[in-house]
Every structure is written in C-alpha cells, then in structure tokens.
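Rather than the whole complex, this shows some of its chains in their spots.
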Amino acid sequence: MQLGMIGLGRMGANMVCRLVKADHECVVYDRTPQAVKNLQAQGAIGTFSVEDFVARLAAPRAVWLMVPAAAVDDMLATLIPLLQPGDIIIDGGNSYYRDDIRRGTEAKSKQIHYVDVGTSGGVAGLDRGYCLMVGGEKEVVQHLAPIFAALAPGIDAAPPTAGRKKPGSTAEQGYLHCGPQGAGHFVKMVHNGIEYGIMGAYAEGLNVLRNANVGKQKSDSDAETTPLRNPEFYQYELDLPEITELWRRGSVIGSWLLDLTASALLTDPKLESYAGRVSDSGEGRWTVAAAIDEAVPVPILSAALFERFSSRGEAGFSDKVLSAMRHGFGGHVEKTAKQ
Amino acid sequence: MQLGMIGLGRMGANMVCRLVKADHECVVYDRTPQAVKNLQAQGAIGTFSVEDFVARLAAPRAVWLMVPAAAVDDMLATLIPLLQPGDIIIDGGNSYYRDDIRRGTEAKSKQIHYVDVGTSGGVAGLDRGYCLMVGGEKEVVQHLAPIFAALAPGIDAAPPTAGRKKPGSTAEQGYLHCGPQGAGHFVKMVHNGIEYGIMGAYAEGLNVLRNANVGKQKSDSDAETTPLRNPEFYQYELDLPEITELWRRGSVIGSWLLDLTASALLTDPKLESYAGRVSDSGEGRWTVAAAIDEAVPVPILSAALFERFSSRGEAGFSDKVLSAMRHGFGGHVEKTAKQ
Amino acid sequence: MQLGMIGLGRMGANMVCRLVKADHECVVYDRTPQAVKNLQAQGAIGTFSVEDFVARLAAPRAVWLMVPAAAVDDMLATLIPLLQPGDIIIDGGNSYYRDDIRRGTEAKSKQIHYVDVGTSGGVAGLDRGYCLMVGGEKEVVQHLAPIFAALAPGIDAAPPTAGRKKPGSTAEQGYLHCGPQGAGHFVKMVHNGIEYGIMGAYAEGLNVLRNANVGKQKSDSDAETTPLRNPEFYQYELDLPEITELWRRGSVIGSWLLDLTASALLTDPKLESYAGRVSDSGEGRWTVAAAIDEAVPVPILSAALFERFSSRGEAGFSDKVLSAMRHGFGGHVEKTAKQ
C-alpha cells in the first residue's frame, strides 16, 4: 500500500528502505532536500514541500511522522490543514504518550485519525526489522497492518514460545495494537525504561570485573582512604572483550544489548573513545514518573536514570554539600583527584 | 575423554547426558542411588560409593563436583584422600571464589589440581549447552578442553561478532579460561549479579505496565493517601503476555530472560501461581560486596538484591520504624491493608 | 492582628491556640461544629458557616486554610465569591506548589492575594512553634509578619549560627519568604523529600542493629538459602531503645526525628503496635518528580519513596515476575514464608 513518510533521519530513511523493498509505495519528505534525494535513489517518491507531499498521496492518506519529539507539534500545525477527513497520521517517534492523547483529540475534531507507534530497533532495524508498539483506533490500526507487517521483523526473528496458540495476534510478527491513543508510546516508554535498567546492570557488572585487580594497586594509607582488607582476593586481570563474547553463548544473560557490548569492547577494549557522559532521551524519566503516579516501586529503573544524570556531573552540588558537612563535623579536607 | 561426575541433581544429571551424547565416558556418583540409576539408563557408568567411583576412573582422574556450595567442603574431605597426585578436581557449582582460592591451595599441597567452573545455562543447558567460566592452571584447563567443548553451546549458538578474529580463543565456543583459581567463579558471580539487575529491570517495567489502569480505580481521599492527579493518563489495560511476546522480535531489550518471561506469562498471565518470595543464592550478595571492596558504585545491582530481601519481608522492621516516627511527629495512624 | 482560620484538625486547631496565646484575634470555622466549639473554649471566635466566617472578618481579610490538599479547590470555590479585592488567602496545608501557581493566578484575576505556606512542626508545633516556608507577593507576606512570627518557634529555638549577621532576615525566627507563589510549598515539598530520606536512613540502620544476632539463628541449608559465612560476627543482642537514647547526646546523627524514635522505642521496644504499612502524602513523590525534571540525581530520596511503596505491597507483581523467571531458567520453586 501507499505510505507517506515525513522525517528522513537515521530511523525514517531506513524504514522507507525496508518498506520499498517490501513493494510498498513510499512518498517521502524532509526539510533537508538531500535526504529526500537519497531516498529517491532507493525507489521512493521524493517531494520537496509538505504541500506537494500531501498532493502526491491518495486519500485516505497515511502519513508517518519520524521527526524529533520536540518537532511534532510544529509539523502537525503545518500538516493538518492540508489533510482531509479520513486521513491518518502516525507518530512513530519518541513522543510522550500524553501528547498523543492531546493530539489525537485535536485530530479527531477534524475527523483525522491519529495513531502512535513506539518504534524499537535502532540502526539495526533496517535488517532486523522494527518492533512496533501501536496505539489508536482498532479499525485504523488494522488498515495499516500491511505497513506494520513489512516494518516488523516477522515470526522467524525469534524461536516460537512453546504452547503459544494465539492465531489472531500479531505480537509474534513483531507488531502489536496495545490499546487506545497513547498506548503504543506508553509501552515504548516502559520498554526504554527497562532498557536503561538492563544497560546499567551490564555496565555496573563490567565495572566490577574491570576492577578485580585492585588488590595489585598500592593504595594510600591515610584517614581519608578505606584500605582494602583482603588484597589477595582482587588479583585478577579479566579480559572483558572475551568475557562478553563468552556470555553470548548459553548464559542466562545473553541478549542483543550484550551482543552490542561485546562488539564495542572488541574494537575498543578500554572504551577510550568514550567520555562517559550519557544522555537520556526522556522515556526513562517518564517511566519513573509514571511509576510514581502508580505507586509502583522502581528502584532499579530510577537508579539507572540517576546514574545517567550523575555521569553528566549533575550530582556535583550534592557532593559539595557532603564535603562541606564532613569538614564541619570532622575537619576533613577533600583529597585531590588521582593524577 | 573420561570424566567423573559427583552430584546428579538437575544440573549435574543434564551435563552428564550432554557429555554422553558427545561420546565422552562418564563415571557418576550421587548419594541418592536412584539418581545414579537414572543416568546408567542414559549410558553413564554408575557407582554407589565414592571409593568405587574413584576406582572406576583412570589416572590422571578428572572429577567434576556438581553439589550445593555448602556441601563442597565435606565432599572434598572424603574425596581428596582417595585421589593421587596429578588428579584434577573441578568445582562446577556455585562456590564463592574465595573458597576456590583456599581449596586450590589445599589441593596443591597434595599435588592435586583444582579448577573452578562457573556454569550458566540452567535447566535449558541440556539442549542449549552451558556457558562455562573457568579458573585454574593453564595446562590443566587445556587438558580438559574436550569436556568443556562438549558442554558448551558451540559457535553457532550466537551470530558472529563482526570483525572478530581471535582464532586461539574459545569464548566463541562458549567456554573461557578467565584466569587463575577463583577467576571462573568470580566471573560467574558477577554474571549472576548482572542477572539480578536485568531480571529486576524487566520486573519493575512490567509492574508499571500492569498498573497503567490505576486511573480507573477509585482511590481513597484521606490525608494518608496521595490522590492521582491525572487519572485520564492511566486508563490502559495492557496485555502483558502479548507485549512480552512482541518485545522478543526486533526490540532493543530482547533476551533469553525475556523469552522465559513471555513463556511464563503465556501460561499464567497474572502469575497467580507465585507468591513473590524471591530467594537469592549468594552471588548477588557477593557481587555487591566485591563492588564495595573495589569502590565501584553498583546502585542497580544492589537495588536488585535488596528488592529480593524485601520480597521476603526483611524490610518489615524498617517500615515499622517509619510508621512509629510518623505517629510521633504527625499523629499519623497506619492504614490497614486493602481487603 | 486578626486572622481567620478554616480547618480545625490537628494542625489548624493547634495553630489557633498558639495565635490566641500570642494575643492575636482568631475567627475560626470548620465543617464539624464540635471542632469550632473546642476552640471557642480556647478563646477563638467561632463561626458555623463560611458566610458568617467571612462576615466576622475585617477587610482586608486574612484567611488561612488548613484543610486537606484535596479539599482546597472546593473551599476556594465557596470562599472566593464571598471575599473582596485586597483580601488575602493563605494556604498553609500540603498543596502541590503547581496548584498554588494556578490558584494564585485565578485569585489575582479577582484582586485577591494568594500566599502559600509550607508548615512543618507536626503535633509538637503547638509548643515548639512551626517552621514556615512562605511564597507570594512581598508586601502581602510582610503584612502577615505578626502572624508568622507568632506561629514560628523564634530565635531561641536553636543556638545561633556562628558569624551570622543578617538583621533583615526572618529565617532565624523560623519563618521565611522563599519567593513568589508556590515557592513556599516548593521548599516544603523538598523538606519532606529530605525527611523521607532521613527517616529511611534511621530505619534501615536500626534494622541492621536489630539483626546483629543472626549468627545465633539456625538457618536452612538448601539451595534456595544463602548461608551466613561468619555467624561468629553476628552474635550481638543490641538494645535499640538504649542506643537511640544514647545517640541523642553528642553523636553526629542527633536530630528531632531521633528523639521521636527513642521515644517510640521506649514504650514499644519491638514496635509491635505497628504493621509497617507506611503512607506517603505526596511531597516525596513530587520531590522526585521535580528532581527528574531538573535532571538532579536523587537515589536516596527515591529509595526512601520506593521503600514506602513496597511496605504497602506494591512490589508484589515485580516479585512474582522474578520468581517466574527463576522457575523458568533454573526450575527454582519458591520457599514458603517462615512460620
């Protein structure tokens, strides 16, 4: 079927390629003309204005937005006046689900359908397919099924779950209608919250392995340093690239994130090409905020979020307060950083 | 080659089956005669006393212990006097790596080799193979390579890591000599610490999804209850069995642990067959303790550990202290549990 | 000066008593007539309808609301139509500071002033005085200074801070104009967030002390139980009522919350009169939510919040997910609770 795609960055462009390969007709637009031209070369129909983009789509139109969350409202303000009743807007980016609810209500007042799609898969999605978490009206979601099916990884992407017999379900294909407007991005939000936690678990564990040799280091013996009581138990020089490769086969903690970690450590065993300033793109925050509203304890997901904040220096003032208190009650003077 | 196996529980028995299938000769012993007989039927050589077990092995003997961590020292006390210089003991259970160092030193004084193997794979290992993290002397580990190779999943168990060219390494086969005595169990310990963190991340996220309908519930409006400010944002009835199945394909958080979760939710969508009292088997504790010795921050791994403690009621007294303080300063009276 | 007080619960009633003692004229109202009568006996002017209440106040009126946060909007809807331009409303309860901003804007449209006051002190405030965190217009706050001064503890409530010379400041008296509308409740919100953290720190530490005798207990020796490696180090029977009393004098951790804890443990050493279900009244949640918006890491404040959620059973489903996973990969069966 025909799909219009607005936003041809890393994600949008790859998705168009995947759709074109599956013989869907893609009309594309991006504010950067070169991005459009690149996809024309892949078989997409390029357009260079939103007006032209809309004109090239047959009603009822299906327009997929793959733009930064902060740019969605502006794009909708441009787009909606050009659309007709019965047309469909799909927000496939990382929007906050509460915005979906608001936008869906606004679109509905103009008889335009609004579908939110949480899209996971990253740069590998071109080959592996995308995991799609969909929210919106049932009939509209069903209408878009051919698109979702082409983007999703398909049933062979994972071994079957024993005993599963749900013929009507599309979850095994890699896409799912999760509920009404916002449900797709809600599920994606939590997906990313979990992702933060899993990533942090690997990161912390690898840091413990990396420091298994602390018993070999000479430590300061002053009142500001806690001596290591049993240096004989910390004499290991562990090979992290080999261990992460090892765990990929047969261990309980095998995962795609581990595959990526093994790959990164293979080329840069000490990760010297990174500074360790870790961004967060909102979903982790929103997941914790939702958990608080729901009174659900999420010590792991919040710890993962706060680790990222701290990696960017945001704990600095807290730390100074601690040093000031220690100076106050004990006369303790801060040690300088290791050279 | 020939291997002796002591301890024919879930793990030990399956490992023997896997070895026998790979045409290794297995001499087996368990204090429960029926466990021995079961494996005789699978092609193993059964023995019914430790003496007989040792007698049936050709020197230099390779004896693999697969017994509970708490039972290893007793078994060694029985076994070592029956062995000869040059024989090899392999502890494949969940021993604390510090015990390996002690036991290895004791064994060495009798010219017996000691190898520690962290074994991951669980009940699925019979088919999937076991991920083996090995510590000990290099030559001894190499001597045992045929056994490790038969137990391990093999190179096809995971897609190749792009660019990897380490022909001498066995990590791609699923086993690895990690370092001297204790290194195998140290790596396994951290593996399990990570496992706790990953499991907790999924668990917390699923709890957030499950409570996405709190806006539909009528809540108390008293001074002891925080009202939900925006019930309209928590109106989703999410289908956890479908969502976990969905995430198995193409998402960033795909993993074997997720596969197991999807499978559990398929047969018991509300997990009513569980009480939620979560045991911990030591490695999570030891990982956090190692992190503290190394001064490595592990907020996620510790949160995962403490969640398990709390699930067993261990926070109860802390909670009472909080209630007592609240009563003291604010006259607050505890609410009773929901009926 | 004259003050009207609406809401004569624990907090409101005590505040009126304190004001009356300081020779301020208090006009009071509560929907429960008996509460009004009780304060009439203390020297307050009782009223039995909001209309009568307003009529008894001289313009410009100063009306202090001390009602549950959830009841403020309803009370304002009744009250505001009865007021005149220039009158002042003070919300002294536990409102969310974002509501202050909204309500202040609404009141301003009717030329009514709106002041938010975070009030700390609990049931002890009658004698100790109340710590007041105030937000609103500068002139209006200054107009109310006699009221704030009478409610606050006064300068003698704490030893002077060495070197402090800020004659214009009222902080030493125990009340402070923190900023524009909402600033008072923002500061109070964070105050309570800190309170949760401090309370949790004591609670956890006391739990560690209480269990210093675990080495004396016989523990199970099965694969689901981690054995205590060094029972000889956990042989202490510590006397918590005595230790908390001790810490009140000269220790670094002396505080009013510790005083309350010592008092609670004196009368109920095992805290058997509590079930350990700990409510939270919103501020802890809002503090963490604000921290997330600000990208400030708050692992302690969030841990304290989540401990409260967990104390009320909210981690139950997470825990079941963990048990289900453990069953999936290891065949582990949950242990039943200790009898």
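To keep things simple, chains are lettered A, B and C as they appear, and every chain counts its residues starting from 1.
Everything that follows uses one rule, which is that a residue touches a chain if its C-beta (ideal position, glycine included) is under 8 Å from a C-beta of that chain, and two chains touch if they have at least 3 such contacts.
As the structure is a computational prediction, the values presented were derived from the model and not from experiment.
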**Report entry** Oligomeric state of the whole complex, in copies, if 3 are shown
**Finding:** 4
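Everything below uses one rule, namely that only the chains that are shown with their structure count from here on.
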Report summary line: Across the interface between the identical copies chain A and chain B, with over half of residue numbers shared counting as same and under half as different, the residues used are same
Query raised in the report: Central chain, going by Cα centroids?
Result: A
Report summary line: When centres are defined as mean Cα positions, the distance from chain B to chain C in whole Å is 43
Requested in this report: Report the inter-chain centroid distance for chain A and chain B in whole angstrom, where each centroid is the mean of the CA atoms.
Outcome: 28
Query raised in the report: What are the residue numbers in chain C that touch two or more other chains?
Result: 285, 299, 303, 307, 310, 312, 314-315, 318, 329
Report task. Please name which positions on chain A make contact with chain C in the complex. Result -> 252, 285, 288-289, 292-293, 295-299, 302-303, 305-307, 309-310, 312, 314-315, 318, 329
Query raised in the report: Quick one: in the complex, what on chain A touches chain B?
Result: 97-98, 101, 120-122, 125, 128-131, 133, 152-155, 157-159, 161-164, 166, 169, 171-176, 178-180, 182-183, 186-187, 190-198, 200-202, 204-205, 207-209, 211-212, 214, 226, 228-230, 232-239, 242-243, 245-259, 262-263, 266-267, 287, 290-291, 293-301, 303-304, 306-307
Report summary line: In the complex, chain B touches chain C at residues 10, 68-70, 96, 122-124, 199-200, 202-204, 206-207, 210, 221-227, 229, 256-257, 260-261, 263-265, 268, 271, 274-282, 285, 299, 303, 307-308, 310-332, 334-337
